[in-house]
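Mind looking over this structure? Questions follow.
Missing here is one protein chain; the remaining ones are kept as they sit in the complex.
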Amino acid sequence: MIVILKSNADERLVQSLIREFEAQDLKIHFSQGVNSTILGLVGDTAHVDEEKVLANDIVEDVRRISEPYKAANRRFHPMDTVIDICGRKVGAGYFSVIAGPCSVETQPQMETVAASVKESGAAFLRGGAFKPRTSPYSFQGLENEGLRLLLAAKKATGLPIVTEIMSESQLDDFADVDVIQVGARNMQNFRLLKALGRCDKPILLKRGLANTIEELLMSAEYILAGGNSKVIFCERGIRTFETCIRNNLDISAIPVLKKQSHLPVIIDPSHAAGNTWMIEPLSRAAIAAGADGLMIEVHNNPKAALCDGAQSLDLPQFAAVMADIRKRVAFEGRELQG
Amino acid sequence: MIVILKSNADERLVQSLIREFEAQDLKIHFSQGVNSTILGLVGDTAHVDEEKVLANDIVEDVRRISEPYKAANRRFHPMDTVIDICGRKVGAGYFSVIAGPCSVETQPQMETVAASVKESGAAFLRGGAFKPRTSPYSFQGLENEGLRLLLAAKKATGLPIVTEIMSESQLDDFADVDVIQVGARNMQNFRLLKALGRCDKPILLKRGLANTIEELLMSAEYILAGGNSKVIFCERGIRTFETCIRNNLDISAIPVLKKQSHLPVIIDPSHAAGNTWMIEPLSRAAIAAGADGLMIEVHNNPKAALCDGAQSLDLPQFAAVMADIRKRVAFEGRELQG
Amino acid sequence: MIVILKSNADERLVQSLIREFEAQDLKIHFSQGVNSTILGLVGDTAHVDEEKVLANDIVEDVRRISEPYKAANRRFHPMDTVIDICGRKVGAGYFSVIAGPCSVETQPQMETVAASVKESGAAFLRGGAFKPRTSPYSFQGLENEGLRLLLAAKKATGLPIVTEIMSESQLDDFADVDVIQVGARNMQNFRLLKALGRCDKPILLKRGLANTIEELLMSAEYILAGGNSKVIFCERGIRTFETCIRNNLDISAIPVLKKQSHLPVIIDPSHAAGNTWMIEPLSRAAIAAGADGLMIEVHNNPKAALCDGAQSLDLPQFAAVMADIRKRVAFEGRELQG
Partner (left out) sequence: MIVILKSNADERLVQSLIREFEAQDLKIHFSQGVNSTILGLVGDTAHVDEEKVLANDIVEDVRRISEPYKAANRRFHPMDTVIDICGRKVGAGYFSVIAGPCSVETQPQMETVAASVKESGAAFLRGGAFKPRTSPYSFQGLENEGLRLLLAAKKATGLPIVTEIMSESQLDDFADVDVIQVGARNMQNFRLLKALGRCDKPILLKRGLANTIEELLMSAEYILAGGNSKVIFCERGIRTFETCIRNNLDISAIPVLKKQSHLPVIIDPSHAAGNTWMIEPLSRAAIAAGADGLMIEVHNNPKAALCDGAQSLDLPQFAAVMADIRKRVAFEGRELQG
């Protein structure tokens, strides 16, 4: 960590600041320049609060050199993390497709979709029981009845299920869920993250619409620091100035997360695109860029879907996309799970 | 609402879509163009789900003409809402300053700050008991002990208190809080919003870092639709490409929210700026642009603050800013509360 | 085009506005709603100025239904455009790699790089003679001497050259250049675009850092409307809130441009990434998503480069990336040029 002092800093205050850092077991390297003086802090600075240093009258600026996350940091965990979920492996050379409707609607719907996506090659079944909707007047999900229908579909097909949690108060209801999804709007719901750190289920952590990759890593750090090491990142598009698509899939997030962290990275092309016709090209890009999997919305009758119909593939469309995915995963020398 | 059909839409499917809309009590105006056919839906379209219409094979695009919010909409509530909180009026011609530390730390701190900001002219005392922090290694707040210290400071000074809630499971603990703050990261925590809609306390609803004004209005709609009409908006800076400041205060949000809605609008210059020296010019701009109040971070010893010290005014600085605010509120012909 | 009238619009003014539109050979469909009245304009609206319509007192909003570009629009030109440049085909099933240094520095540099990238499989040689630099104190390019060195390298290797123009006043100097590049900062330099519309050289039109895809299409429209149909789009990353990389490569731009337009699309991973280690994953994603080519910065000695060394591959690195590209282009069933 680099602390830049104001040019007119009082010598006694500088010495006092240095003693404060030394009391935190940090060594100080001192550089006296013409316009500014620089303190280099050497040691474990993850616990040094930048804001607090910045509040000091004699400090002009603070720059962090080392990353503020440790458990999620590849520097300290060079090997890829592989998470085993009901026999499916996520991470490293393995590739998984999560498929299913935006929201769980009826038993026949879930039975039909689950059987079909399994047949096409999906490894996991997704479906929303609790739906975060911008408008209070939109369909909000079947709630616990939705969880029940998901578990029935799992029983029928053997597909592990992935579904979104909304609050730490729901954890008991999610006891039989295989992968708990944290939605984009909850990426910095820290009470929820802390609670998830205390359970031992795999967590699919979606990046917020306008959260930096460092913030995503820090949210994973909350879960990991709590003792749960099974975190899977999910990039689902970011919010930019562009208006002709819903969100911009941040393809760079894949190599950046892979370099900075050891955790798996899944891509959700459906939410990024907001339409069906871009799911195939975005999926292809994600596989080529090194993603560990895809999450794709599939519905048996998209135009009657209660949610996100515009971006849901129908069953034959998903079968076709899945056939394309299969060839590409093989070309990359990776092992498709399912 | 305008529905644009694909140029080659099958006539029978068009008729079937029209019947679907008519079943929702909407009148249809039909425009046949050269490259596209347009349906104009007339009636109450707030409950029509754009996504669902878009999922239809024959639909190219959907454009909403009227706003999707009703209770928060000035069109249906032309008069400014004024909220009375322990005798302080918020909204319309009244102007309030909320001041206090980022986080509640100790009893002497709260006593000192509360007495001083009251003396300077603040109408409300703020302080965080539960702190949303990007890093799990940062100070997370005194929690319920912090609420206790806030209430003690209220008892000592008479200042009503404003503090942030993190989850709907905390509502009982917030029973004596005067204004419940929803932080930027929770603006779309819909379970929390629904719970707040069922209580009758004033809610200070902060805009998310990258949420549109329409999304902010829809989050207010969640609370209003639940039966709680006491919502105060708070703009605290948005995330853009600019890196030389922490966030860009969106000054346009004031006139836009005032035009679209009847609810009060407060500005938080401290979080937008991320430093102390910009608090005065941003506060001046907010008053001139028509804000109903300001929320300013004040600490008795910013450089020892456990949180956000860099953006906290000390007590004499706040007194000076408050003197400036007083003159400007008078110039605007508005009535300072406190 | 849809014109939404204010609810209280004076009937005579409405009739007068309708007559104005009819005088422009447009048919009007009239929809009277409860809160708003809508005019649907049918006919060729590309020449209707939205701003001018919006300025009308009785108009609340204007929404364009059809795209404002015609010559660049796939709707009117369903077949892919293929541009032949010295025997290399750009567009449709063909794939080209443009390689070379950020800036032309010396004759030995250009000879070495040109021979090496040709050997590795590049189809075009790039190199900047005129450099747009943020700082006036940075190296600004060799200018016309740089053009001379590029032409010498072309003579030696047969590789057609791509280089950036800064102003319409330079067109004569660019007479022997094979592909004229318009840099991101000049995407809306309309005098330059008009001048390029009057020449018959292929134009590589880079998307501005924060320009929408529609604006990019409109800039192409300037060139096409002037009579030059040889426009190649180049996506090079967009500016967002993310700070851990230089720019976010907008991978969605490929399928969107391919759907909306018939013109070829090239990706520049070097400028997007701002480093060398992301060039390979981004290139892979671009090929998979359907790009027609790549533009990659290559230098014989990146650490001595006068410009952009941090993002330049050295010659062996480029040879390795090119070998990877070759396999992937074949996998996609496309024909590598060069």
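Each chain carries a letter (A, B and C) given by its place in the written order, and its residues are counted from 1.
We take it that contacts are C-beta pairs under 8 Å (C-beta built on N, C-alpha and C of every residue); 3 or more make two chains touch, one makes a residue touch a chain.
All values derive from a computational prediction rather than experimental measurement.
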Residue among C:Ala9, C:Ala115 or C:Ala210 that touches the chain left out of view: C:Ala210
Identified contact with the non-displayed chain, of B:Ala289, B:Ala319 or B:Leu336: B:Ala289
Those residues of chain C which, in the complete complex, touch the missing chain: 46-47, 49, 51-52, 54-57, 68-69, 132-140, 166-169, 185-186, 188-194, 209-210, 215, 218, 221-222, 225-226, 239, 302-303, 305-310, 312
Contacts from chain A to the absent chain lie at residues 2, 4, 29-36, 38, 40, 42-43, 61, 63, 65-66, 75, 210, 239-241, 243
Which residue numbers on chain B touch the omitted chain? 210, 212-214, 238, 240-245, 248-252, 254-256, 259, 272-273, 277-278, 281-282, 284-290, 328, 331
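Rule of thumb we're sticking to: only the chains that are shown with their structure count from here on.
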Name the chain whose C-alpha centroid is farthest from the C-alpha centroid of chain B. C
Given that chain A and chain C are copies of one sequence and touch, is their interface built from the same residue numbers on both sides (over half shared) or different ones? same
Taking each chain's centre as the average of its Cα atoms, which is closest to the average over all protein Cα atoms shown? A
Suppose each chain is reduced to the average of its Cα coordinates; what separation in Å results between chain B and chain C? 40
Could you put a whole-Å number on the gap between the CA centroids of chain A and chain B? 26
Can you list the chain C residues in contact with two or more other chains? 210, 240-241, 243
